[in-house]
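The structure under discussion is supplied below as structure tokens; questions concerning it will follow.
The complex is shown incomplete by one protein chain, all other protein chains being positioned as in the whole.
So that you can tell them apart, the chains are marked A and B in the order they are listed, and the count of residues begins at 1 in each.
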Amino acid sequence: MQPLHHIISTREYSREMLDEILDMAEKLEPIARGEKTTKIMDGKLLALLFFEPSTRTRMSFETAMLRLGGQIINMGSVEASSIAKGESLADTIRVVSRYADAVVLRHPREGAALMASEFSSSPIINGGDGAGHHPTQTLLDLYTIRRESRLDHLNIALAGDLKYGRTVHSLCYALSRYGAQINLVSPRELELPKRIVDDLKARDIKVHIAHSMEDVIEEVDVLYMTRIQKERFPDPAEFNRVSNSMRITEELIEGCKPNLKIMHPLPRVNEISPAVDKTEHAAYFKQAFYGVPVRMAILCKVLGVDL
Amino acid sequence: MQPLHHIISTREYSREMLDEILDMAEKLEPIARGEKTTKIMDGKLLALLFFEPSTRTRMSFETAMLRLGGQIINMGSVEASSIAKGESLADTIRVVSRYADAVVLRHPREGAALMASEFSSSPIINGGDGAGHHPTQTLLDLYTIRRESRLDHLNIALAGDLKYGRTVHSLCYALSRYGAQINLVSPRELELPKRIVDDLKARDIKVHIAHSMEDVIEEVDVLYMTRIQKERFPDPAEFNRVSNSMRITEELIEGCKPNLKIMHPLPRVNEISPAVDKTEHAAYFKQAFYGVPVRMAILCKVLGVDL
Partner (left out) sequence: MQPLHHIISTREYSREMLDEILDMAEKLEPIARGEKTTKIMDGKLLALLFFEPSTRTRMSFETAMLRLGGQIINMGSVEASSIAKGESLADTIRVVSRYADAVVLRHPREGAALMASEFSSSPIINGGDGAGHHPTQTLLDLYTIRRESRLDHLNIALAGDLKYGRTVHSLCYALSRYGAQINLVSPRELELPKRIVDDLKARDIKVHIAHSMEDVIEEVDVLYMTRIQKERFPDPAEFNRVSNSMRITEELIEGCKPNLKIMHPLPRVNEISPAVDKTEHAAYFKQAFYGVPVRMAILCKVLGVDL
């Protein structure tokens, strides 16, 4: 196995590379579930540098590393660190990357992970860089689709904020490696940027643009929901109208395929009615869990640990 | 040994169940002291979700889990997590309980731990839910009494804020399993709620209500002190009068039994004079330490680990 030096974006990953990571994640699932234990990361140290709040990404990386037998050091919040004294990100990276064997970086600034990789003595894993990339989210989304539905001949709807949501942008490119049909459901104000639609079409992906959930709900295998943020709308009334029309309720999914799986990167606010949680369609909590085996696979790749 | 699925409250625990946990804690004390090492929790992961500040409860759970050979993931402060984005407690629990083998939850809202247990994929341990319960505190209080004094035929004074203090409420019920004589010493404004007094009497517990420490200090084996909060009193002068009258000083304990043990759940502010710290009567720092073996026992019960 060839180690990946840094994990900045999955944009250029081939289908073979994606499959290799998903295969590793599947092998690691029993360890992620605590059904098997291992020490393959014994003596390895992972540093967490989160310049923004996070629960799922941070805690699932911690879970992944600890269940593999490794250890964690955590910068903690920006307020608890020397960053408050005016240290540059480059200097922080230079120091912390000398302590640990790999560094997970979350930062509000687009491009921060790529920049960090230039100053780092150990591999950087991008844990989300603002409007930029969040490669481990994309990989866990793919993994969830493979585990709960299917990656080949997939018919998927991406719904919600398709304009600003980095999660759906990256997922589109990854799905394009598998030839999916992609339905884009959003308010007109929040459509997927035209350059991404063009990129998908150039890759022979069938793209269907819709503005109502009802238009697509009966056909799709997977419905990937994302949050619409109030701040995107100058008029609160307009936000309310739009967010209500994009909500997933029991009524909406009445005519859906029996195997429909609903996904969401979480946290949700009210995009999905709690009544949906108890149905077989709800895959969003499993999706959050799948972050653990997928991040385990990423850690193994980055640290050059064979399974 | 039968694992306990969740630890929400000790209210309904039988004497046998209490004794079993205290016996386990006693066996685990050498490990808690670092005199012996073990790996019985190897491969196990404990999640800490503290929605309120805590030093003792959180750090003693960490100590307990790590000294047993397990590992920890910690949500950190609410500000550092996705909670700030408006995620519900139910969703946070659903996600985090899939990462870890057990979850310690501290939350300001009464009933939060019980509610959480309905959404959790792994056992919930209540680390204090506002005015509700704090079962591991009750167990460590019982353990301290057993180790430093005696549980049978105990004569105990509970002093301070008996109205709002959840610690003393839970301790009363637990002590009632052992037939203690309970002296209640508080300002009139902060007496133990009548329904609890009635419950105790219905369990054949001798209850003595007093308003002055001097009335009881010569008779008791254990004096359990709690903090009186300034916010309870509309008039600061009244607070000062009351809190001075409830203070434990060297003079107060002059005529006490030679084996009197003084307890306090900490943090203390000025309920106990520092001059008392050096006497053989001070048991409050040992009490804080006993949180470690008791929480070890709880973790073993909850995770189904045999000693």
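By definition in this document, a residue touches a chain if its C-beta (ideal position, glycine included) is under 8 Å from a C-beta of that chain, and two chains touch if they have at least 3 such contacts.
Being a predicted model, the structure only gives us computed values, none of them experimental.
Screening B:G43, B:G76 or B:P187 against the full complex identifies B:G76 as the residue touching the chain left out.
Shown as candidates are B:G86, B:P108, B:P193 or B:P267; the residue that touches the absent chain is B:P267. The hidden chain makes contact, of the residues A:M17, A:L45 or A:L252, with A:L45.
When the whole complex is considered, the residue among A:E29, A:E62, A:D101 or A:E148 that touches the unshown chain is A:D101. In the full complex, chain B contacts the hidden chain through residues 34, 37, 50, 53-56, 59-60, 62-63, 66-67, 76-77, 266-269, 285-286, 288-289, 292. On the side of chain A, touch with the chain left out of the figure occurs at residues 42-45, 47, 71, 73, 75-77, 79-87, 90-92, 94-96, 98-101.
In this text, only the chains that are shown with their structure count from here on.
Chain geometry summary: the mean Cα position of chain A and that of chain B are 40 Å apart.
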